[in-house]
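Excluded from the complex is one protein chain; the other protein chains are retained at their positions.
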Amino acid sequence: MLEDLVVGMAGSGGDGVVSAGESLLAAAASEGFHALMTKSFGSQIRGGESSCRVRLSTRPVLNPGGLLDVAVALNWEDFRRFGAELPLGSDTVLVHESKAGPPPEDLAPAGRLPRQVLAIPLSEMAKSAAGTDKARTSVVLGALSGWFGVPLAALERGLEKKFGKKGAELVEANRKALAAGQAHALAHPLAAPRSLARPGKSEPRLLSDGNEMCASGAIFAGCEFFGGYPITPSTEVMQLLSRELPAYGGVVLQAEDEISGVGSAVGASFAGKKAMTATSGPGMSLKTEILGLASIAELPLVVVNVQRGGPSTGIPTKPEQSDLFQAVFSAHGDVLRPVLAPTSVEDTFRLTVEAFNLAEQYQTPVVLLSDQEIAQRKETVNLPDLGQIAVLERLRPTTEQLQDGYQRFADTPSGVSPISHPGMKGGNYLAAGIEHDRRGAPTASGAVHAAMNVKRFRKLDPLQGRTDLFQQLGDRDAPLALVSWGSSAGVAREAFELARARRLPVKLLVPYLLYPVAEQVYRDFFASVRRGLVLELSHQGQLHRLLRMFLDLPRGVSSLARSGAQPFRADEVLERLQREAEA
Amino acid sequence: MVPVLGIDFERLSLQDALDLAVLIEEEARDRYVEFAEQLALHHTPEVADFFSRMARIEERHRTELLQRRRTLFGDVPSGIDRRMIFDVEAPGYEEARAFMGVRQALEMVLASEIKAHAFFDAALPRVKDPQLQSLFRELREEEVHHQALVRAELARCPEKGDDAEAYADDPVAQ
Partner (left out) sequence: MNAALAPADFKSPLKPIWCPGCGDFGVLQALYRALSAVGRPPHEVAFVSGIGCSSRIPGYTTAYGFNSVHGRALPIAQGVKLANPHLLVIVAGGDGDGFSIGGGHVPHAIRRNVDLTYLVMDNQVYGLTKGQLSPTSPRGLRTVTSPLGSLEQPVNPLLTVLAYGAGFVAQATPADMPGMTALIEEAIRYPGFSFVNIQSPCVTFGEEEQQLRAHKTRMKTLGSLGHDPSNQLAALDLARAYGKELYTGVFYRNPDPPPTYDALVLQRQAELQRGEPRPRARVLERLVQR
């Protein structure tokens, strides 16, 4: 029985490959499987090459998976464009439209050409069953049902959802195509039959994506203002909030540009409201100046960066983890701001709330580093237990403090000063980007400036002790380490489990808090370590370099990093861990 | 430009007129205080001190008028406020300059006294009440007296002061 199945499909946009993947995903979720789907496209808005991967499992799915178990090619040209996302192995069942002819010889590296290649007359079957060759993907889904036991009824429900609005005829036609596909599969069984195991609980699971979880987390955290600008792959955050936030009493502004987006959010924060913006790399570059303003004015602000391929315009539709340096360092002057990174769709909710909490507690901008894969992949999630998630508010001055000569930037033991806002009588002050004294009056004094820098940095000291913002698994004394963050952490977690199954002496560290670098947490983790890998998707291996900047990393800990749009696979990480263990 | 708003001279009461006079002095005093602060901030101490002195003088005038008002009318609320007057006696902000000399400052004060004189002079024909006419005439004469004092100081002032601008550093970009 198969506990895990990875299906990859490619065709052109008009084929509805992604729609088919979504139907499969929805069917799996409704049957209680854990599931995850990613998509990949060409640059055309419509009708370019298009592909998807769907991974279904009876166990929680940690990442999109490695080599495909099933590959479906509606034509070879489009399929080949997705080499990185749709990797084939010798055990892959390669299904293709018979009209496309046999697979090209160079479809996979030598030794990895699929042994089982099945040509199906998809167009013919579609035409015959549904009256149009466009129903090819429904035939495919039916075949998957026949070969792997994906419940047909669930797939039919998915069809109803997809075609229901367009009319009962279309639904019926596609149902026939489904049935035809299944019949074909049953009549042509696989050489080595495999059937999907049933999930333990067959209760339907919820589906969501990172951008939706981010917007939902923001709402829950009490966000009352969102200012932003459309940019792939973060736009859905703004869209969802523009539909939902007003009902909760909030305001969403699609501003005229990225700068105005974050500027309006800073204004809203100054006015006392929890505020947020969301963007990707290019937008972060534009927002840099205003982030510095928020830091020196000590204003809470949540800035979501859904990372994509960079630099500059880069690759808007692919994930990369190359904005860490920017999140940490991009500001002129001495600035310290927290940087958080979710690692899955599910934890994006609670980390967004955490971002708001840190912003409020420490009166600072907080960068939430998501990436295109987490933001736009659909995966089954457990509903967050809202009762367990704390929501924090900024420290406001008491009535006494307001009557007694309130000083906005008064020094306090924690470094955090009570913050007033317009409308609060007695709390009047000047917020400014210019350096200022305790009252907020502009100053050019070096001594005051130094004291203010100390205060602005000191107030973040408690973050050094936030072990709850790190995931550590494995034996404390293990000599082999695996460190990863963001979407790569999902691959790392799976590799860690595989490594442990092989009895490799490995432990895992996944930081959710990337900055400030919690030095003691890392020192404790690396104390036993002789060799290890820092796994991330960037040319420079930015976390690895950042850690080396702040810590004495054991020399045997090296970077396993590469540019984005080439996602890691658990099996390749496992092999590297094996080599490290043997070194 | 008419430096007052919302004042009908024909219907002005004695109390109003005294309140107006008090505010005119107050406005001038405040302006001289501001000039003193500006010039001190711009490191022109001699002229800063001069303006502080002018402010004290205006304050004296103000206090005297306020006394008269209180004697006659006690603490009855005033119907005249600062928003109704615009630099009646107070010199305009544009008159000040960084590094200005005492002569320039004295000329500024002289001009403001002349301005104030012109104000009362223009108001007189419109005032019907004999008590008020008497008051305005008195205030107008005061200005003449002040002018004489200022002219006397000007006479004692060296004709050409130091060319402060020539010695000053270039402006600093911020």
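Labels for the chains are A and B, by order of writing; each one numbers its residues from 1.
In the analysis below, contacts are C-beta pairs under 8 Å (C-beta built on N, C-alpha and C of every residue); 3 or more make two chains touch, one makes a residue touch a chain.
This is a predicted model, so every value here is computed, not measured.
Within the whole complex, the absent chain has one touching residue among A:15, A:31, A:97 or A:212, and that is A:212. Interface note: of A:150, A:196, A:265 or A:495, the residue touching the hidden chain in the full complex is A:265. When the omitted chain is restored, the residue from A:83, A:442 or A:465 that touches it is A:442.
The residue from B:42, B:68 or B:103 that touches the chain not shown here is B:42. Where subunit A meets the missing chain, the touching residues are 206-208, 212, 216, 219-220, 222, 224-225, 227, 244, 246-249, 251, 253, 255-257, 259-261, 263-273, 275, 289-290, 293, 297, 383-384, 386, 420-434, 441-442. In the full complex, the hidden chain is touched by subunit B at residues 1-3, 5, 34-35, 37-39, 41-42, 81-83, 86-87, 92-98, 100, 171-174.
Criterion: only the chains that are shown with their structure count from here on.
If each chain is reduced to the centroid of its CA atoms, subunit A and subunit B end up 69 Å from each other.
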